[in-house]
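Removed: one protein chain of the complex. Kept in place: all other protein chains.
Lettered A and B in written order, each chain numbered from 1.
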Amino acid sequence: MTVFEYAPAPESRSVVDIRGSYGLFIDGEFTDGHGEPFKTINPADESVLADIACADEADVDRAVKAARAAYERVWGAMPGAERGKYLYRIARIIQERSRELAVLESIDNGKPIRESRDVDVPLVAAWFFYYAGWADKLGHAGFGPDPRPVGVAGQVIPWNFPLLMLAWKIAPALACGNTVVLKPAETTPLTALLFADICRQADLPPGVVNIITGAGDTGRALVAHPGIDKVAFTGSTDVGRQIARTLAGTSKKLTLELGGKAANIVYADAALDQAVEGIVNGIFFNQGHVCCAGSRLLVQESVAEEVLERLKARMATLRVGDPLDKNTDIGAINSAAQLDKIRELSAAGEAEGADRWSPPCRLPDRGFWFAPTLFTGVAQSHRIAREEIFGPVLSVLTFRTPEEAVTKANNTPYGLSAGIWTEKGSQILWTAQHLRAGVVWANTFNKFDPASPFGGYKESGYGREGGRHGLEAYLNV
Amino acid sequence: MTTTELHGFLHGLPGVDQVGAEERAARLASRSIKMSAKAEAIDLAISMVDLTTLEGADTAGKVRALCAKAVHPDPSDPSVPKVAAVCVYPDMVDVAVGALRGTGVGVASVATAFPSGRAPLEAKLADTRAAVAAGASEIDMVIDRGAFLSGDYGTVFEQIVAVKDACGDAHLKVILETGELATLDNVRRASWLAMRAGADFIKTSTGKISPAATLPVTLVMLEAVRDYRAATGRQVGVKPAGGIRTTKDAIKYLVLVNETAGPDWLTPDWFRLGASSVLNDLLMQRRKLSTGVYSGPDYFTLD
């Protein structure tokens, strides 16, 4: 028997130029922050990548004022067609600098280069390209003949898809005529700061896009700032709740894209090989750091054994390691804190009596790593079946009838996404209709597109990003 | 087995979602095989080639030239492995056998009214027996796609059983001609049908129909042999044929084997590449790895 070992195939880091320190991008310039600077590290080896400025309240105020001035003087009044051309320019520059963006994203976030190269960055360009086209067509979007922008948007985004979440926020906001102050996550600021440079290359008027870095305090100062008209947040349900409370009694618009605990339902008649692929893609894509991850596998009892056997065999082929290796399937966990949380919940799963399994896999010594993990014998009442783990950990439950599948799938305060695997068309539509979730993937999973609205039911948040629906959050309607 | 029994079985197999299968194949095709892995893959691929000439214009001279190439693909470099087999029409088998005697390179012959298969069963069996009698160690038969597509699975099954019987000790590769089966569901069903009827190998294509071998089709066939072994204990080989022209193509197939059926299939006993032009590209890439400079077609023989 020949063992076909893939030699290391690392993507070159030479394409990125990481500076020693980064300031805040306000009014078209990098400026000093007045909070305590912090470091961003490479989660794959814990090396320090750069010092990052931290915005305090005064810095936030400066950024909001810059955005306000840009909104009133330039951007809000600019014809949509001109705004659109700026966004097209940005989309093109993203395509031109795609390799650099992908490598930087993988270094700062820990995600495999295959994903940042083939998923994140292409979608980022697509998002700008898509919303660029809306800028001069807003009167045809179903929100009245001449819908107006909201004003200044304060946007806070997570670390799991740093640049993609930036695109989801900034592209529609700018297309609709708003200006923005965006805060990237403190563990993944680098691609947002590179995006600032892209804005300059595009000659985007100063103040239209402001990037301020910092942690929770900076985010709180931003959403509470009286000078912003709209808040968009992607992140945890707890923080989303706090923001909703902060905005209570104000006239600020709010959209929230929060946590999830998606059920991935596999019926007995599913195309099993593709279902197994979908299960793997559902939970191990981006190390499971995905709000819409298919973290609860609901498999029909009659095929449960067969599905699990195939799933385990497939999991054994997953390649965990260097995010920059082009053959890596699962990269590094984004932070020590996140790794702790995954470990804690996995330990809870074992303590509550579920059976834990991982394929043999050697993890690097340095950095934050967690092997792809499967829990069987999981009950609805277990924490690993109810709480969002946000890591490469799959909880497997079984069901007997379609009604039971739907009941179990909906038995959660979340409602972001769900998966359905069956070759029977009417069963797909019946199941999709009964699932209380904003995105339903049937015979596929974790697909995203700028033309496709995305967002949750219940405690997974409100508002939609993507498509015509995504404009509503940034229009005064 | 009767058509009714076979219908029940074959239509009870899990379906194949085309988009999902294509996505999986494309994902595997994006593997980056470099350096030592690439060198290993190139030699493995060379050793899996069924060097093929299936032309109306074939002559004894052409076949002898091909056989020489099969044994010493790169005359200037004895470290290059020989290919697995030479694949010819039945009337050329004796030429190939003569040329390859003692070399360890097999002689495969297409048979059964290749490529259409539109001949009476007796003619197909006679074709097979003639090739075996002339010394072919492997027979590449075609299934009756008309019978398959009309749901007459019993006829397809019985013909494979009969040809297998006519093969005697020769290995039987069953060509599904997946380009005419049109859907991946059909590819999976035809794979199981052939395996249950006794195929030693299942092979994608004659090379005379477009599309010939594709990655998604081969993926589905590899899943079939994997599942068939799990169910029965018997291992069946896979041979994509046609359309494999570059080293990059060949390596994609090896990755597909490695991560679908598994390393057990990564030998010439269980996986073959039906091709001819790919061999020179493999040799060129091999030389690039050993010399560090790009080579050119003038440095390899056109046979």
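Convention: a residue touches a chain if its C-beta (ideal position, glycine included) is under 8 Å from a C-beta of that chain, and two chains touch if they have at least 3 such contacts.
The criterion applied here is as follows: contacts and distances are computed from a predicted model.
**Q** Looking at UniProt, which of "Aldehyde dehydrogenase", "GntR family transcriptional regulator", "ABC transporter permease" or "Copper chaperone PCu(A)C" names the chain we cannot see?
**A** "Aldehyde dehydrogenase"
**Q** Please output the residues of chain B touching the missing chain, sorted low to high.
**A** 17-20, 22, 182-183
**Q** Name, in rising order, the residues on chain A that touch the hidden chain in the full complex.
**A** Here the touching residues of chain A are 126, 142, 237, 240-242, 244-245, 247-249, 251, 256, 258, 413, 428, 432, 435-444, 447, 449, 451-455, 457-462, 464, 467-469, 477.
Simple rule for what comes next: only the chains that are shown with their structure count from here on.
**Q** At what distance in angstrom does the C-alpha mean of chain B lie from that of chain A?
**A** Centre separation, chain A to chain B: 44 Å.
**Q** Under the touch definition given earlier, write down the residues of chain B that touch chain A in their complex.
**A** Checking each residue of chain B against chain A gives 14-17, 19-21, 23-24, 30-38, 40-41, 44, 220, 223, 254-255, 258-259, 263-264, 266-267.
**Q** In the complex of these two chains, what residues of chain A are touching chain B?
**A** For this pair, the touching residues of chain A are 1-9, 114, 118, 269-274, 277-278, 317, 326-327, 423, 443-444.
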